[in-house]
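Shown here: the complex without one of its protein chains, the others still in place.
For subunit A:
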């Protein structure tokens, strides 16, 4: 009997996230993903110090230089250094996706947790609203919001956050439904804890690892959506460097200077790949079905 209770407790043990991280560390895919992502993050953070040129400074004499030589990854049609622009562009990608995912995680997570805890008709209606949100493809929803609000950095964050709220609400609600029936929640009520305290001091820490793992997976989607919006001209406005914008500009000279589209495209690919590899590793590490392998 006690073993049954132990098994039931296992997925929400206190060290869940820590042990998941430990397991993920042993996984070469996750490690590779972490290295790729960390390199890009380092490049973005250190951009002002390591970028060889000003990313927006035009130098018409040196336009369309090929990679190598003075310019590591060549220059674009205005003579701007591609490598420096990539470093600065990483900042936009990371800030927008991190901000959007953090906002979605907080709002969506809270909606899902509260909805699952309250239950009944409230839960039904909230989750149906979430399903409606979920039925829009991320890009279309993002497009609508940016078109309505205008292509500013904050609006991009809002747009992408909106597309990710529903999945976070779902992922937070499911374990809340299970947890609220557990004896320690009733025991907490019997100790005179308010519903707010039960929700944020007792249920939240129990579902946090699942929500965080979900966050790492959705970061990749957010990067992709940001790049797509920039590509179609709804991202942060030029001359600010964005990867999606650079890829689009590169298409104008795809035959003379293919590196202009290829390098930012590769950067997007690498960041999305790295984030996905981390997310997959974390998800596998927290998945009890894969735990015994």
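Note that a residue touches a chain if its C-beta (ideal position, glycine included) is under 8 Å from a C-beta of that chain, and two chains touch if they have at least 3 such contacts; residues count from 1.
Operating definition for what follows: contacts and distances are computed from a predicted model.
Taken from the listed names "Acyl carrier protein", "ABC transporter ATP-binding protein", "FAD-dependent oxidoreductase" or "Zinc protease", the protein name that UniProt assigns to the chain not shown is "ABC transporter ATP-binding protein".
The chain not shown here is touched by just one of A:63, A:182, A:237 or A:283, and that residue is A:182.
Taking the whole complex into account, subunit A touches the unshown chain at residues 1-2, 5-6, 8-9, 12-14, 16, 120, 182-184, 186-194, 197, 201-202, 205-206.
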